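For this view, one protein chain was removed and the others were kept in their places.
So, chain A:
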Amino acid sequence: MRRPAVHVDFRAKLAVFALMFVLSALLIHDVSVCLAMLFMTLYLCAQSFYRAGIVYFLTGCTIAFLRSLPGVEGITILLPDVLLFAILRITLVIMAAYAMMRMPPGEITAAFMKMRLPSALALPITFMLRFAPTVRGEFRTVFAALRMRGLLSMTHPLRTFEYTLIPVITRSTVLSDNLAASAELRGISNPGIHSSLRLIRFQKIDSLLLLLAFGFSAICLYIDRWVMT
């Protein structure tokens, strides 16, 4: 069985996600965001997600570099500076979400149960984590179809956006119905105890990770507020 080099408990991952979410809203300077991304790259690499970690980090650095160039107000009309600002911060949050999205669903559900979270909250989150990659795949198919029909146009971005959205919504509705139906038919709504093939245990490594995450976040905030200004 292919296992990550370091197994991190879902609850620790959730805490890191929450921390990065808050940090992305608090950090003003791109350098400090990149620093936080460096930590997240190490976090992903430790779990064997090397490619994702490096790609996200390089994307972040490139965006930060482009924003630092004098007189550059974004990349064309499609990616204005304000959008680049947002993408950079969203990338940081995505890095934290990535490690959760790649977890087995049973482990997530069982961890939620252990956290005594109501199923009304736990089930949609489990579902959302599974659904994100599916929607990404659908976008790819729709873009290919638009290209075939000669409807993918950079000169009419709004029209292209409309054409993209309609089939993605239609297909996503079908797929989400299938996914939810299949989960219901395999007992996801069982109000009783859910078990997990993988061990659900908050270990020393998880505590250490949380300490490091808090420490690194504090350093990023310190640099952002007191060093960079």
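What we mean here is this: a residue touches a chain if its C-beta (ideal position, glycine included) is under 8 Å from a C-beta of that chain, and two chains touch if they have at least 3 such contacts; residues count from 1.
Quick note on the criterion: contacts and distances are computed from a predicted model.
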Identity of the absent chain, which is to be given by its UniProt protein name, from "NADH-quinone oxidoreductase subunit F", "Allophanate hydrolase", "ABC transporter ATP-binding protein" or "Probable succinyl-CoA:3-ketoacid coenzyme A transferase subunit B": "ABC transporter ATP-binding protein"
Contact with the hidden chain (one of A:10, A:43, A:163 or A:216): A:163
Touch residues of chain A, complete complex, unshown partner: 1-2, 102-107, 109-110, 126, 130, 133-134, 138, 141-142, 144-151, 163, 166-168, 170-171, 174-175, 178-197
